[in-house]
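A protein chain is absent from this complex, but the other protein chains hold their places.
Take a look at chain A:
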Amino acid sequence: MENITLFINGKGVSCPTGSSLLEAAELNGIKIPRLCYHPELKPLGGCRLCLVEDEKTGKILASCVMPASPNMSILTDTPRINRHRRNIVRLMMAEHPESCIVCNKGNRCQLRQIAAQLGLGQTGLYHMPNYKPIEQANPFIIRDLTKCVLCGKCIRADHELVQTGAIDYNFRGFKSRPLTLHDLPLEQSNCTFCGTCVSICPTGALAPKNLTHAGTPERESDSVCGFCGVGCSLTLGVIGKQIVETNPSHLPETLNGATLCVRGHFAHDFLNAEQRLTQPLMRAEDKLAPVSWNEAVNHVASRLLEIKKTFGPQSIGFLGSSKCTNEENYLFQKIARTVLETNNVDNGGYLSGRSCLDLIDSRTGGGWRVSPLSNLEKAESIVVIGADPGNSAPVVGYYIRRTAKKGIPMIVVDPRRTDLVPFSTVWLRILPERDLQLINCLAALLWKRFGHDTGFIDRFTENFTKYSEGLSSFNHQRLCVEAGVDMISLERVVELLKGKKIAFVIGHGILQQRNAARAADAILNLMLMTGSLGTDTGGLYLLARENNQAGALDMGSAPDLLPGRENLGDSRQRQRFERAWEVRLSPDQGLNAIRMITEAEKGTLKALYIMGENPLRSLPQPERVLKALQNLEFLVVQDILKTETSTVAHVVLPGASFSEKAGSYTNMEGRIQCVEPVVSPPLEARPDWMILDMVSEKMGRFTRYDSLEKIRAEIVRHIPEYQGLSNGKKTFWINNTSKKGLFQPDGQGEPISFFPVAFAEDRPHDDNYPFTAILGSTRFHLGSGTRTSHSKRIGNFGKNGHVEISPSDGLELNLVNGDRIRIQSRHGSIERELILEKGLAQGLVLAPIGFEENDAMKLLPLTPFEDRTSRGLKTCQVRIDKIQ
């Protein structure tokens, strides 16, 4: 971009063409006061504090909306301007209530800051506050619009950044305020409580509702959100030893900018929950009693070694966590593999689509892994399939909505009316789990209409002919009927996508379904055919449920993978690690998360070491899981919270949360982010890597690391994708190690192969269970809800996991809103209140997960994915009865 030069306060400066005067000044270190300007929002020019004077014409200009032009000469700090600024601020102060002492914005209030800068004390004006009642019935946000200065930042953030449209200016003149539809309280509007408006509001008009304090935190430190796989950048506000507030961080180039979601913004109060584990516990006579670290660690080490000796290494399992850091996951699997010599190591991420990931990794050589969300805004078209990011990964939802709002074609493929549907160009309302049929049909039609990218296919792929023959053999009409969509909509989608690169956003609707791997295969084929893979204007975005789902796999915390996601079956890789770790590694893959439980049930697994996972809440059929855990000779649970699982353990080791330890996390984009501790762990709790370090030392296999750096150095040595860990940067991307030409800068390398088309297997219908229940997440809970349910704010909110069915089914079954119903599957039943939801098709039931001890898991069978009878974890057949 070209630069222009101009003069600010007599000094020659330059700035890119198109900058505003304010930006030009900012670039050159000249600060101009402002209230309504925000770098991520369209300028408004509302507050007039950013006034500057044009030296040549004497005109007074609002610098945030005035473009810089060559040879302009601008003064930013003249007596005349200051007089104006002071008057504007005086008027604002005259309208402002005098409640600064109890204001949660405290010292961060920009009105106060600016008044102080301008040396304003008493205004000398008649004080005339414009009172509005304070609104604070909801547990998250206090709105005291008497303090509003009408800068419009909240409205613009709500419209431009998160694209929710919950608030807008209402009325005019003195009465004007940012209000919801019909001026209802926020909880009765479509507000998602993302809190973006709260963080951006310069005054106390919008403030977080804090249960423990009012005012300014003592200090603030940057961190990364501990919930979903998006990995938003945060600033945590601390008072004493407690985290009391969360805001989006002010670091440059974060993926979330000024936005967050309700979990990131408000659910972190779980960190101060009473249920935090604060000291090691050991079972004595059926009760867990506090013991010293030494005692606990000695006991764990000796029992594990004993059991290994008596029953062999395969009798021990290690169930780790996709919420723990990379360093911890590395150590965890290393202990399992080297000290206890078992491949029985897995992490909770198993439940989120291992089969899909494996397949995509192996076909692309892992080259797809780096997929910056910022590219999503450059996409030529977007297909969201089996994903409800508005609930599961809200910040991804914001990206998609922003792109769609620009007029980019956005197709939603989902049986449910997700909150992306109103933004979509076309909504393909498929039948549940018929994604494979739909993708096949779409691919076949695109091929027929010449929607393929010949250049790309020739250059980067192989075996297209075989694939295209498969496509030609499809009967579109039939596939269309099977998928449950109409041909006209599909033809429209084909027209929209033809000739464009497609960005695919894939969620748990695909990842956890029965046909997961085949659907993923079909999507990859379609991406190759349209030349969308590995491009900035297309690309593949897999939603990850937990913050370090990707990293846990990278570290080899899986029964079949070594660090670097190397296949355990690959003898060369195995030998590499055998040499490095000086052990013998068995080539046989170990037990995955579900099989650990079923083996414990059978009595073949004797001991289980669980780190940061709560299988009693997150796995299907909790009664079976409980029996299995009780069947164990020895159960260690290392966690931050007292959970369903920790209460049945023999030893409980208190770990540290993301805010209390150092480490790195890898998000769904392939971005690795390092965090430092913001506060220390409560009482005797310790960072998980330190605990693992102590335990492994006691078992006497390798010497203690004692420092995170040493673990990192080892990771860097063994995992080429993680080279960046060595250079001390806080944020970096995983290194591409794919040998596929598509992912090489010069395009030279192996081709990616098309896979032959695959067909869906039909499942037999069971008339006893006529409904299909979809297990969906809500934005208030993450996954099974172990942590979010300990957030007082989330817990207080009136969402109690209502089940939804369509109004027509309601009519047929004679059910109305608020009825209590029993949802029963072949495996178990739950009871809930009912809501009739227009957006749902007949025959579907939406059961939210995360609520009421996550009892929705009772509906599913405890079957590993790879099992032929597996139905996945996304849907099941149920019946509905009214409870009288």
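Here, a residue touches a chain if its C-beta (ideal position, glycine included) is under 8 Å from a C-beta of that chain, and two chains touch if they have at least 3 such contacts; residues count from 1.
Criterion: contacts and distances are computed from a predicted model.
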In UniProt, the chain not displayed here, chosen among "Protocatechuate 3,4-dioxygenase, alpha subunit", "DNA repair protein RecO", "Respiratory-chain NADH dehydrogenase 24 Kd subunit" or "Electron transfer flavoprotein subunit beta", goes by "Respiratory-chain NADH dehydrogenase 24 Kd subunit"
By the document's definition of touch, the residue of A:Asn170, A:Thr216 or A:Asn631 touching the omitted chain is A:Asn170
The one residue from A:Ala116, A:Leu181 or A:Met487 touching the chain left out of view is A:Leu181
Touch assignment to the omitted chain, from A:Asn28, A:Asn87, A:Gln113 or A:Ser189, lands on A:Ser189
Note that chain A touches the chain not displayed via residues 159, 164-172, 179-182, 189-190, 422
